[in-house]
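Below is a slice of the complex: some chains, not all, each in place.
Going by the order they are written in, the chains are A and B; count residues from 1 in each one.
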Amino acid sequence: MTPMLSDEQKQEIAASRADWAETRRAVSPGAEALMHEAKPVLGSGFVRLIDYMGGDAAIVQGARVSYGKGTRSVSDDRGLIRYLMRNRHTSPFELAVAKFHVRAPIFVTRQWFRHRTASINEYSARYSVLDREFYIPAPESIAEQSVSNKQGRGAALTAEQAQRVLDILRDDAARCYDHYLEMLNADEDGAPLDPSRPGLARELARINLPVNVMTQFYWQINLWNLLHFLKLRADPHAQYEIRVYADAMLAMVEQWAPLTFEAFKDYMQDAVLLSGPALRALRRVLSGEAVDLESAGLSKRESAELREALPELAARAPG
Amino acid sequence: MTPMLSDEQKQEIAASRADWAETRRAVSPGAEALMHEAKPVLGSGFVRLIDYMGGDAAIVQGARVSYGKGTRSVSDDRGLIRYLMRNRHTSPFELAVAKFHVRAPIFVTRQWFRHRTASINEYSARYSVLDREFYIPAPESIAEQSVSNKQGRGAALTAEQAQRVLDILRDDAARCYDHYLEMLNADEDGAPLDPSRPGLARELARINLPVNVMTQFYWQINLWNLLHFLKLRADPHAQYEIRVYADAMLAMVEQWAPLTFEAFKDYMQDAVLLSGPALRALRRVLSGEAVDLESAGLSKRESAELREALPELAARAPG
C-alpha cells in the first residue's frame, strides 16, 4: 500500500507546525495542538485540521450579545453552552468554524457532499491526474448484506469469500487505473508516455475509474453544521467507511471545544427522541400499567428501538 | 445499448400524461405540454420535467408585491421581467420552481451536485442494485487533451485511437459490473444467484463500479438557481457530458417561462462582463486611440476573450 503521506508532504506538515505567529484572535489550545497533523483513516486516507476560528469562548460571547444585559444572571460558560445546546439555539455555535483537509474514496465523498452547508474545494480530475490510490477494505470489514437492515451489513464473510472480494477489488482497480494511464498516455505525474501520440482528455479518461479511487478536498464548515453532520455520520447506522472519518473529526472537536463536545454528547449524540405515542405509552408504564407498545401506536421498529434505549421497559412493555 | 426506457416506464409516463386534473393554481401551457416526457441525453440517460410551480406570471406577481403601488408605472410583464433580470433582482425568480427526473452517469452528478441550492433525492446503491447501464461516449466525442485549456478537449482522436478507448471503457465496465453481481451474489433484480452463500453488502459491492455507471435522481430547484446552473453548465467551457443535460433543460425553460428565457439569453447567457481595466481600454479605443490591451492591465487570456467578444477591436487594439 502506498504510504499515507509522501516525504515531501511530511516535511510540509512539520514546517507548518513549526510556524508560530502572534494573533489578537481567540485561541483554542486544544485546536493548536492538532493543527496540520494528519490522522490516518481507511489506510491511505486521512483527515487533518488546517484552520479554525473561535471555540467555546466565541460561542459564549455570541450568546451574550444576543441576550444582552439579560444574561448577567446565567451563571457560567458551561451552563450557558449546555442551555444553548439543549434548546437548539444554534446561532452561537455557527460562530465557530473549522477547515479540514481530507483524503477519502469517491463513494464516501458522495455521501459527505450531500451536506450542503459546507464550502468544498476538491481536487479536479479535469485539471490533474489522480493518484494510484484505492480504498480496499480490511478483511474484517468485508461483511454480508444485512437482512434486517436494507442498507446495512451483517456478519463477516468467511476468509475464503473475503479473499475473493479482495482479489476482485484489487484486480479491477489496478486494471482500470492502468487503462486510465494508457488512455491519458501519461504517467502518474502527467508526463507523456509516448510523445508521438495524443492522450485522451483527462475529463474523459477518468470515467474509467471505480468509485473507490481516492480524491482529496478542503472542507470548511461552521461548528453547528459540523455537529449535525457528526450526529448523522458518527452513528451506528452510517456506513462504516464514512463513520471512521466522522469519529476522527469528533475526537478533534473534543480537543478544540471541550464544553461544546460534552453538551453535544449529552443533548445530541446520547439523546433519544420520544415520539408522542411513545411518551404516552411510557406514562402508562410509569403509572404501573402493563402496555403493549404496538397496540399503543408504535411501529414494530419504533418499539424495538424504545426497548433498546430503555431495556428496563421489557418487564412492563413486552414485545 | 439498453433502451432508454423500459416498456413499463413508457406505460407509466403515458398514464401520467393522460391524467388531467382541475387546479386553482397558475398553469403554464408550455410546461404542461412537457410534463413527464423523457428527453434522451447521452444515449441511455434522460431528463424529464415531472412537476413545476409558477412561471412568468408568478414572477411578475411577486415583483409587484415588492414594489407595491410603486409598480403601477411599469408598463408590461415583459418589460418588468427584463428589468428584474438586468438588475439581478433575484427574489421574484425564486418563486418559480421545477422538479426534474434525471438519469446520468455518476461523474456527471458529481459536478451537478456541487450546486448546493437544490433538493436531491437520488437512487441509493445501499438499498438497491444498480442497473447495468454505463455511459460510453460516441466516437466523435472522444478527443485529445486540450493544450491551451487545462480542463478541456482538443481535436478528436483518430478512428483507431478512439476504438481503443471504446474497447477499454466497454470491457472494464462489463467486467466491473459482472464482478459487482458476483460479489452481491445477485442478479440485476437483486434475486440471489446461489442461495447457499451470502452476498456481500450492497454498500460495499458497489465500490467496484466505475464513475460512468448510470444513476438516477429527482432534482428540484427554483428558477433563479436553475438559471445560474444553466449559465455555468450550458456554457462552452462546461464538460460536454453535463452540457447536454443543461441544454435539454434550457429548452424546457424556454417552453415553461418564455419571457424569462428571453431575458436570460440577453442579460445572462449572451452578456459579457467588462472589467474595470477593459472598460477603460475600450473608452480609449472609442476616443480613437490605438491601445495595447496587455499594457492596459488586461491579462493575456482576458485580452483574447475581449477580442473574441468584440472582433472589431482587432483593428484598434491588436494583440
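Following the convention adopted for this analysis, a contact is a pair of C-beta atoms (placed from the backbone, for glycine too) under 8 Å apart; a residue touches a chain by one contact, two chains touch by 3 or more.
Note that the structure is a prediction, hence the values are computed from the model and not measured.
J.: Assuming all chains share one sequence, and 2 are in place here, what does the full complex add up to?
T.: 4
Please note the rule applied: only the chains that are shown with their structure count from here on.
J.: Could you say what rotation angle superposes subunit A on its sequence twin subunit B, using C-alpha positions and rounding to the nearest 5°?
T.: Rounded to 5 degrees, the superposing rotation is 180 degrees.
J.: Quick check: how many Å separate the C-alpha centres of subunit A and subunit B?
T.: That gives a centre separation of 29 Å.
J.: Given the complex with subunit A, which residues does subunit B contribute to the contact?
T.: Those residues of subunit B that touch subunit A are 105-107, 110, 113-114, 116-117, 120, 124, 126-127, 135, 137, 141-146, 150-155, 157, 161, 164-165, 168-169, 172, 175-176, 179, 182-184, 197-204, 206-212, 239.
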